[in-house]
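Inspection log for the structure reproduced underneath, given as structure tokens.
Only a single protein chain was left out; the remaining protein chains are all shown in position.
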């Protein structure tokens, strides 16, 4: 089984970290292919960048020319998953939703700890649309930008642990979701510090994607995610991919 | 006052129709500028096309080089409004939300009549995110594609009237929203056939945008719609606009 | 166009302040007529007074003998708007709902700052019924009574600013609605102090009413707001209006 | 124990029917006093009449000069209960809420069968505000006006039974609430025809009021229902009561 | 009228306290029979114990061989009420739901003060399923185990009063529900300390059960609570009741 794990930003080192985390979570025999978009922002921290990433992810997947069994969109709270589901027949799993689905199997309520405060409403909105918000105790921001996670891991852990602890104590979260693709790999450390299960979205998405493939389940094509109708389109996909 | 009314698809005749409808609804002294995206699909009937349109609308507005006071995104149930709000300081009004806001001033519950069934979930999702879904009685599809509205107006009216009548009778709608930018101009005819107020989204958006400008109100910049942070971005806006 | 702006209490100076605010927000050519109820309380701070005001507003509008195009009920969180909508054919706009509708065009979540804590549940209930509560971050009380706003504007501003700042910081509001007709005119000062857009309900209602009139939209009469049936009624409107 | 049962309309025969139903449901030793408002409409079928009734009920109760232990507002879906709760210290029970509370003890979901279709949204709104709507399967209208219930009981029963049967079969209601004070006394007949428990609001309200009095529980006075503040009020209560 | 009040745990002294409280709340002529389960835990503070109690309560009621008119399940937030409703024809009242229903007649929002923090989610879940959660301001834990209430009443009162005061001040509760069968009898003391009405669940359930019996209302048997179908069952009820 081959699973494409698509980074939402253009920072190669994040793609590599995500792919490594995905491979570690995968079953034997699953090949992970990490993809970096051909265009877009070096990190995604807001709606404009997220919309740009939505197209860039679709563009990147469509320009991948080998067979694959599932696609993971490895951005937290980002737009675009619905578009991929229209364009593809294989399952598409978003890490925001995967993490929440897994967290809900482990505790009564979960919290998400993400990067900047400005991305909190995006994550809340995605969880609401996905119908996975009812048992979300809170979405909390560490205050660190995406790229700072890479630059200063020690400070990142301290800050994320602090918010995770407040989520458990003040918001009654029983599970923590790591709300950023770039946080891959921090889960065990944070779990030790907080005493509650910590769900990494990339790992959750990989194992859910494997589950779907193993069950031979694909995206439903009868209504919302039916293939796009044939029509005249300007600037796609060439303009983006060149 | 100058208001940009941006079509979400690349069909110029629809831009013209929308702009005419907008101008008719505008106050004396308001100049309407209709804009057609430089790329994207000839009609928007699904998530992929809508995400593409989201970027195309942002691209088109940013490449407009004259001053303006407000922007209207003239697509029903489309993605992207949040991105425009980040990029701009002037008010941004989406016709889906404008129509619903106006409809809620006129009756206890409203319904939307749109084009194809596959776009119903997109509209429902946008209303849910906007927090305007509680009093929505139903979103109904006429079964006609966007471009068919132009090609066969008589059949379009018949079909839309039929769904509007069922919305009033079966779903207890007291107001009908015309759920497509391309329906601009049909409101009076349908109002006569159904006996309830019919809200055209473009007109609603124009008058709301004028209201915001007159009150000197602009998009809040403290959190969700703060300007994008300075960062390295590949392929924007040149790749799109050329 | 003539718009009636009806105060909910019997304090003439508040009517004058509201009417002045309304006129300032109105388009050229719109005539604002401020009306004071013939009976009721000097200020409205609770359910009993609000129910009394509901009738007094209906009575006052019905006893106005000139033509008019729209009516604004200028009380925050008050009962009665539905009754006016039954009795009249022209549009009726409540300032609570107008402010919320406008706020939702400007930011992800809004808060209301009102007068006494005891009126908070009334406002929350009206927003819930109007289906405009989903994106309401909080309704906060300044602790000042309605009439204190007039008597000590400096203290009022200080107190309202304090609550507005807490709404932005603690409740993640991105827009503030001024939750009292008597707060008309304070918006710009508070906007400067908080850095977020401040919506004055009277201004919002005037511009929305103008929008409805310009679009020739009136209250739907098919169900909830159908005209009262002909029947025997004792004590109306004579007892009230004499 | 003495309980005031206040009709919302001015039709004496309805007051008598309600009072008889209340007395039949009351415990030995409970005295029921039926009161008819001094002003208002002969039947309540809409918002204007309901707002007028809200004041008329408050006026009528305040002008009752004997001691009493609880008050029942015997109108279905009417405004005003909150005002009574402010003005009084004894418990106030609304029959709409009493019926729903009792129905929820008897089945998984309940439906309300009321009179005219135009009153359905009023009942839905009151149940929503009361937080008793989650398990409401539907509110259905028999199509008969309030006064027709008295004039043609046979037809009324047939029509109400028809809607009750549809509520059970189509909406999965397991309990039926009789949604009109004037339906008092029809419950047993309808129960036989539908096979599900039928809750009469007046009986429910009487037994709940007795329960509150027996537990020495009164309306909370700390916030929403605190007594009105001392202030200048014009036209109350004299103008109404004379 | 005879009402069975079934303790959920096996501590006889709690059964006695509950029965005494129930008798005090009952009307003259109502006989209260306190029952202790034949098996289960000495106190119920979690899901496993609650599920065990659910069966034990059903078992205990079925093994009671005298006639009775209603059954009260005297555990706060416990499982099992739906099972009793299937097995019996007489009304079944759960004290969690009874307390909430009564509280909602007395104030705009209510809070529950219970024992250990771990039981808070159970109570929240039961209120949610019952559709009585909308007006619940909070469920707060005193931090005392069930049996500590008996052992150290002074400390229990102090701790419960503290949480009740915070519920009123911080969560805007206007009514307090005592969230444990073992708290029966503390209501008046806590009411004096907090200034808001305090609802004891056992008393509420008794008076509601009396109301149902007086109205001759029984559990609906058409769907959810239809009698169990005839089928082969192993280990019931003998294994439990021996």
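So that you can tell them apart, the chains are marked A, B, C, D and E in the order they are listed, and the count of residues begins at 1 in each.
The criterion applied here is as follows: a contact is a pair of C-beta atoms (placed from the backbone, for glycine too) under 8 Å apart; a residue touches a chain by one contact, two chains touch by 3 or more.
Keep in mind it's a predicted model, so treat the numbers as computed, not measured.
Colleague: Can you tell me which of E:18, E:35 or E:55 touches the chain that was removed from the display?
Modeller: E:55
Colleague: Give the residue, chosen from A:5, A:175 or A:190, that touches the chain omitted from the document.
Modeller: Checking the options A:5, A:175 or A:190, the one contacting the hidden chain is A:175.
Colleague: Based on the whole complex, identify which of A:18, A:44 or A:132 touches the chain you can't see.
Modeller: A:132
Colleague: Quickly run down the residues of chain E that touch the omitted chain.
Modeller: Within chain E, the residues touching the omitted chain are 10, 38-43, 45-52, 54-56, 58, 79-80, 82-83, 85-87, 117-118, 120-122, 125, 128-129, 145, 223-226, 228-229, 231-236, 239-240, 242.
Colleague: Please give every residue of chain A in contact with the chain that is not shown.
Modeller: Counting over the whole complex, chain A touches the hidden chain at residues 25, 27, 91, 93, 97, 101-102, 104-108, 130-135, 168, 172, 174-175, 195-197, 199-200, 203-204, 207-208, 210-212, 214-215, 217-220, 222-225.
We adopt the following convention: only the chains that are shown with their structure count from here on.
Colleague: What's the chain with its C-alpha centre farthest out from chain A?
Modeller: For chain A, the chain whose C-alpha mean is farthest off is D.
Colleague: If you average the CA atoms of chain B and of chain D, how far apart do the two points sit, in angstrom?
Modeller: 44
Colleague: Need the CA-centroid distance for the pair chain B / chain E, whole Å please.
Modeller: 52
Colleague: Provide the list of chain D residues touching at least two other chains, using ranges where the numbers run on.
Modeller: 120-121, 223-225
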